[in-house]
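To start, the structure itself, in structure tokens.
The complex appears here without one of its protein chains, the remainder shown in place.
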Amino acid sequence: MPAPEREAIEVAQDSALVEALRAGDERAFLDLVGRLHGGLVRFALGFVRTQTAAEDVVQDAWAAVLQGIDRFEGRSTLRSWILGIVANLARTRAVGDRRSVPLSALQPDDERAVEASEFLPDTHSRWAGHWARWPEPWPDQCLLSRETMQQVREAIDRLPQGQRAVIQLRDVEGCTAEEVCEALGLSEVNQRVLLHRARSRVRKEIARHFQGSKP
Amino acid sequence: MIAWKFLAPGRIAPFTSVQWSASEWLEAWSLPGTGIHACALEDLPYWFDEELWRVELSGSISREERQIVAGRGRLLARVEGWPSAAAEFTRACVERTRSRAVDALQAAGRIEDADALREERNLDRLQKAAAALAEDGSVVSGYLFDAIRRRQCPGLCAYVAANAAAVGGLRAHDRERAAQVAWLFDRLGLEKA
Partner (left out) sequence: MSRALPEDLDCVVAVEQVTDYIEGAMPLQARTRFEQHLCYCPACMIYLRQIKAQIGVSALLAEHKPPPEEVTRKLLQLFRASRRG
């Protein structure tokens, strides 16, 4: 289903849920927590250093959600609102914990999806700018192995903060572009640039992993 | 109007992965993207895939860059000769590229090289000879090497042949593409609608 339609459905379902929460419906609340909590902690881990810190942040976020639920306007999805709260709290906590900015966060503006060395140079008489060697297709069974999934997990966790946040929400959690822009305060274009760079970096790691495990 | 469409095996649209019904109309509004895409005859070499179908289009129809975009479309009949004719198609691309390489070598005064290339009957030896000539500065021979190397891939091989022709200018490029279309038209029996 196209994203705008999915989002419309979710916003509609949200308003029923928000009503239930405001009315003190514990079941509704526990359902919501059950659905979102794990993903929120994982998301928070992209900002703070430890599992404990991430869990604290999410705990505080739920408190803020409950405080603010009466004022929630439903302009975007409930999930994106909650994610925004987590992001803000996590960022504040990270500054407080003096989590150092990794060098990888200081990226050049022109980060390439694929290293220039993978393509033929301008001096090539026929195929300048084309792949020097075709990439190897990734076999399905290797992709779905626990080991590969772990590699992808770690590759995502190694990304610079902004890229990690976007790819975690888009590709892992399945949020729409609109939700991510709302949650992270990004323009559509910025969100796409971060997603592009994040996916490219992760792809590089997967390719290296498959390359390394060749006999 | 009648047009043509390449699909992946099983009547699957190559980019949207939508499966076309064997006969029902497909509506543009039911698909992601801008509409039903199909080929005019002259667009065929740009869109190769496994299955080639004769299609009918209706609704709002516009001619876009190397494709037709329509409001609705349906499959009429599968072109039986494709992809079994793919190897012959690429062979023809190779041969036309060989002619261009021979002409280029002759124009450069490399008569012996030109003759050797023209006479070589074995495809592997031809590929090696072309590679050697490419190393030695003959760009068109380089394209001949590429065309032979990529003869399993009609889209790529046709593109290589077009590039080889383009060395001689835009008109030569267009003639090569027209030759590719003419080959498909004749060999596959694609009657104009």
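Lettered A and B in written order, each chain numbered from 1.
Everything below uses one rule, namely that a contact is a pair of C-beta atoms (placed from the backbone, for glycine too) under 8 Å apart; a residue touches a chain by one contact, two chains touch by 3 or more.
Values in this document were obtained by computation on a predicted structure and should not be read as measured data.
Student: Tell me which residue among A:Arg79, A:Arg93 or A:Arg199 touches the hidden chain in the full complex.
Tutor: The one listed residue touching the chain not shown is A:Arg199.
Student: Could you pull out which residues of chain B are in touch with the chain that's been left out?
Tutor: Output for chain B: 15, 32-34, 46-49, 64-67, 69, 153, 155-156, 158-159, 162-163, 165-167, 170, 173.
Student: Which positions on chain A touch the chain that was left off?
Tutor: That gives, for chain A, the contact residues 24, 26, 29-30, 33-34, 37-39, 41-42, 55, 59, 62-63, 66-67, 69, 112-114, 116, 119, 124-131, 134-138, 140, 143-144, 148-149, 152-153, 156, 167, 171-174, 177, 188, 192, 195-196, 199-200, 202-203, 206-207.
Convention: only the chains that are shown with their structure count from here on.
Student: Under the touch definition given earlier, write down the residues of chain B that touch chain A in their complex.
Tutor: Residues 32, 134, 139, 142-143, 146, 163 of chain B touch chain A in their complex.
Student: Give the list of chain A residues in touch with chain B in this complex.
Tutor: 2, 125-127
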